[in-house]
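With one protein chain removed, the remaining protein chains of the complex are shown where they sit.
In this document, chain identifiers A, B and C correspond to the written order of the chains, with residue numbering beginning at 1 in each.
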Amino acid sequence: MVNICGIEFKNPIIIASGPGGNGQELAKYIDLNKLGGFTAKTVTPDEKEGNPPPRIVNVKAGILNSIGLQNPGIDKFIEDDLNFLDSLDTNVILSIGGDKKEDYLNLIERLNDSKAVIFELNLSCPNVGKNGIPLGIDKEGIYSLVKEAKKISKKPIFIKLGVETFLEDLVESAVKGGVDGVTLINSPKGLKIDINTGKPILKRAVGGFSGPAIKPIALATVYRIRKVFRDLPIIGMGGVFTFEDAIEFIMAGANLVGIGAGVMSDPERPINIIKELEEYFKVHDYQKIFNCALEG
Amino acid sequence: MVNICGIEFKNPIIIASGPGGNGQELAKYIDLNKLGGFTAKTVTPDEKEGNPPPRIVNVKAGILNSIGLQNPGIDKFIEDDLNFLDSLDTNVILSIGGDKKEDYLNLIERLNDSKAVIFELNLSCPNVGKNGIPLGIDKEGIYSLVKEAKKISKKPIFIKLGVETFLEDLVESAVKGGVDGVTLINSPKGLKIDINTGKPILKRAVGGFSGPAIKPIALATVYRIRKVFRDLPIIGMGGVFTFEDAIEFIMAGANLVGIGAGVMSDPERPINIIKELEEYFKVHDYQKIFNCALEG
Amino acid sequence: MKCKVIGKENTENYLFLSVETSEIINVLPGQFFMVKTEDYDFPKPFSVIFQKGKVIEFLIAVVGDLTGRLKKLKIGDFIDIRGPYGKSFIETIDKNKKYILIGGDCGSAPLMHFKNEYPELVENEYYGFRTNEIKSILDTDKLHIDEEEGISVIERIKRENPSKNTGFLVCGSLNMIKAVKNEFKGYKVYASLEARMGCGVGMCKGCPIKTKDGIKMICKDGPVFDLSEVDLEW
Partner (left out) sequence: MKCKVIGKENTENYLFLSVETSEIINVLPGQFFMVKTEDYDFPKPFSVIFQKGKVIEFLIAVVGDLTGRLKKLKIGDFIDIRGPYGKSFIETIDKNKKYILIGGDCGSAPLMHFKNEYPELVENEYYGFRTNEIKSILDTDKLHIDEEEGISVIERIKRENPSKNTGFLVCGSLNMIKAVKNEFKGYKVYASLEARMGCGVGMCKGCPIKTKDGIKMICKDGPVFDLSEVDLEW
């Protein structure tokens, strides 16, 4: 139904990196093979135990999280998760993160022979690049990372970005480096204070904000990038809870739609959305609605 | 109760620029003199008729607006609104906007003798500065604007900014220029598409996003700037609907708290919040809760 | 103002809602309230179909999020309303004329209210609905059900060829209002216009209409306008 970078997706719905873990728990509740795709949780070179609790705070129409990229590290990931992911009959996207360029390149080499179809470079890790600024907002850093990643990668390379002031420039750099697509958006930063104690609820104070509350921001961001990059594959996400939300993202320019908080709040939600989209696409044409909000 | 830049505020609640208009309509429903302060709608050198309808779209826990800075222009503002504002027994903040530095400076000169206590430079107008980038995200532009504004202004100068990647740098520039305080946040950009037509509901597609949905983002932004600028006066705003919201902002580092969408959705809300804060401050000390989320 | 739901009748797509206010609020036909359920953030505008003493009644088309929630209310629940706002028909129209009232769907509400208060100003009434679903909650012989009549309200009135001296009061979709304007050139037409609203009281500049005298706010300067003075194409 959707084809990007020469890869066929059964439907436009994929699980976003993180809230769905590495799939083994989710597989107890839904048939992952019905998904358009599944993005594994960001894996880093070494194991990370993540942040101390609480890691989740509920806010109006959303949730703040401060997981701290808890993950088993690449060795245990390959041992415990990769076989399972490779056995799936859906498109697996591997999200990788690190502290510096070399980390990303090493992870690509370690995972190059998996059956996954895309590498998604999560640049929103609290990592610092050469220029002393975080990689996710460093034009030159992104260019050189993508360029080198493309040289060694056997799979298409996506980068995942948040909402930034000069987002077009960052994407432009990635495109110059040869990026195959972008994933938008990683969660904006949010804060919640417990007014009884006067302290932020999360130990790190600020956490990633996701859920329905951020949908208008995510849509505006996809739309904004789509306006400048007409042919770049985009995985859009941020607050997708209903099939109407998914359609909005496709109309705004997303080729594929990711579900993060949505699968966390209800593991069956992605399958329900896929069912409703099937009905919708019986009478509407994906190609016709894709990008349609930009015309005229 | 609150004193910033040598100005006494009866209470920390002010009306944000825009949703409360220039006060004459709101005065029919509440006693403006009970407010800590009132910010008038951004005025520009020339009259602006604003954007064609629809200008308002409801989204989950928020609203998108695309007013297009409709305002009578400085001449009619002085004629129709300034006397009324000057007659108020509350602190009036005048918000001014323009296309270039000279616009701001001219407006300051025109309004310098009003009884208003602060000029708030709204830098989020779709204006373009010398470096070809919008003034609100241009470090040098902000520095030189603030510096020149300070030279001629008889009142303290605040600048109003949105959530930006290098926000600390922008504020730093303003501080170097001698700014007296910052107002955070102007609305992030949001989009809503009507899936029946495939078109954005707003004619300009993207609009300013305000209301409870953005509160965690606004709080994180105030907190982030307060962490770096310990003594800079901050007017915090974004989704304040309850007195608890206002307390969260004060704890996160806001000296004053602005209400925008909150007064639009219910003109009596600011007065109700003020009443509840009065009760709260009978047992809590403003100075003790101010900034308290940053300690430890 | 918190008020209590004291009556509710609904079909799938329509809701007739009666609420009781704590004080008497007098409402002129054409004025509206900003209405929301208690846990909702932003209210939306609804005209009044009937008001007497502390009872206010609304006729509501269930089209989306808030109206869907209103439909789920139970007797005894509370909703928040504020108002009445806006300039009514009687404050705007030429009182020396008689009027044909044309309502489109729930736009009929303020016109029924008008008829009730000023029967002497009414020449005739037509309340157009697409289907007869409405009949189970609205009891008047002035309904024009498209699927029963086979022609539109406007077509029907044209055939009845009203005297040039009568005026029209219209409330309904923008398309219907435009159609009335086009089909009845030379007649005086006042319309109650719709808009997505923020404040409802004229301060947020959220509900503009371009008029001969510049941009006006539908919530405060309207919602009733003399159609010859507004630009519906802006």
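Some observations on this one:
The rule is short, and it goes like this: a residue touches a chain if its C-beta (ideal position, glycine included) is under 8 Å from a C-beta of that chain, and two chains touch if they have at least 3 such contacts.
Model, not experiment: these values are computed from the prediction.
Residue-wise, the contact with the chain that is not shown comes from A:26, picked out of A:13, A:26, A:108 or A:182. Among the residues A:65, A:153, A:173 or A:255, only A:65 touches the chain that is left out of the figure. In the full complex, chain A makes contact with the omitted chain through residues 18-22, 25-26, 28-29, 41, 49-50, 52-58, 61-63, 65, 67, 70, 211-212, 241, 261, 263-267.
Just so we're on the same page, only the chains that are shown with their structure count from here on.
A simple rule picks the central chain: find each chain's mean C-alpha point, then take the one closest to the mean of all protein C-alpha atoms, which gives B. When C-beta pairs in contact are tallied for each pair of chains, A-B comes out on top. For chain C, the chain with the farthest CA centroid is A. Computed centre separation for the pair chain B/chain C is 35 angstrom, with centres defined by C-alpha atoms. With centres taken as mean Cα positions, chain C sits 46 Å from chain A. Measuring from the averaged C-alpha position of chain A to that of chain B gives a distance of 33 Å. Taken residue by residue, chain C touches two or more other chains at no position, since every residue touches fewer. None of the residues of chain A touches two or more other chains.
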